[in-house]
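Have a look at this one before I ask anything.
Here the complex is missing a single protein chain, while all its other protein chains stay put.
And then chain A:
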Amino acid sequence: MAQVLDAYVNKSVNVVTADGRIIIGTLRGFDQAINIILDDSHERVFSSTDGVEQVLLGLYIIRGDNVALIGEIDEEVDKNIDFSRIRADALPLAKT
């Protein structure tokens, strides 16, 4: 499993958390439990009424329990997204 996330280290990733948040940052490290270190992170808050809000966070450690998905961001695609136009509800919680 360590091998699986190696490919994302020092890349920009999009983390979906179990409580439905989207946090983008640079993956610096991880462990077997998928506890992760995200550098220069910010949260993208989606709303069904206003555009996307970005909240700056800085250096974060996210506990593995709370990680749902870690996605590798295609910077080109990301740059071209007009976030002010996006209307969407917040992601649901991961219900166990």
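The definition used in the following text is that a residue touches a chain if its C-beta (ideal position, glycine included) is under 8 Å from a C-beta of that chain, and two chains touch if they have at least 3 such contacts; residues count from 1.
Please note the rule applied: contacts and distances are computed from a predicted model.
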{"item": "Candidate names \"Phospholipid/glycerol acyltransferase domain-containing protein\", \"Eukaryotic translation initiation factor 3 subunit K\", \"U6 snRNA-associated Sm-like protein LSm2\" or \"Serine palmitoyltransferase 3\"; UniProt protein name, chain not shown", "value": "\"U6 snRNA-associated Sm-like protein LSm2\""}
{"item": "Touch list for chain A against the chain that is not drawn", "value": "1, 3-5, 8, 14, 16, 18, 20, 22, 34, 44, 46, 64-65, 67-75, 77-78, 81, 86, 88-89, 91-96"}
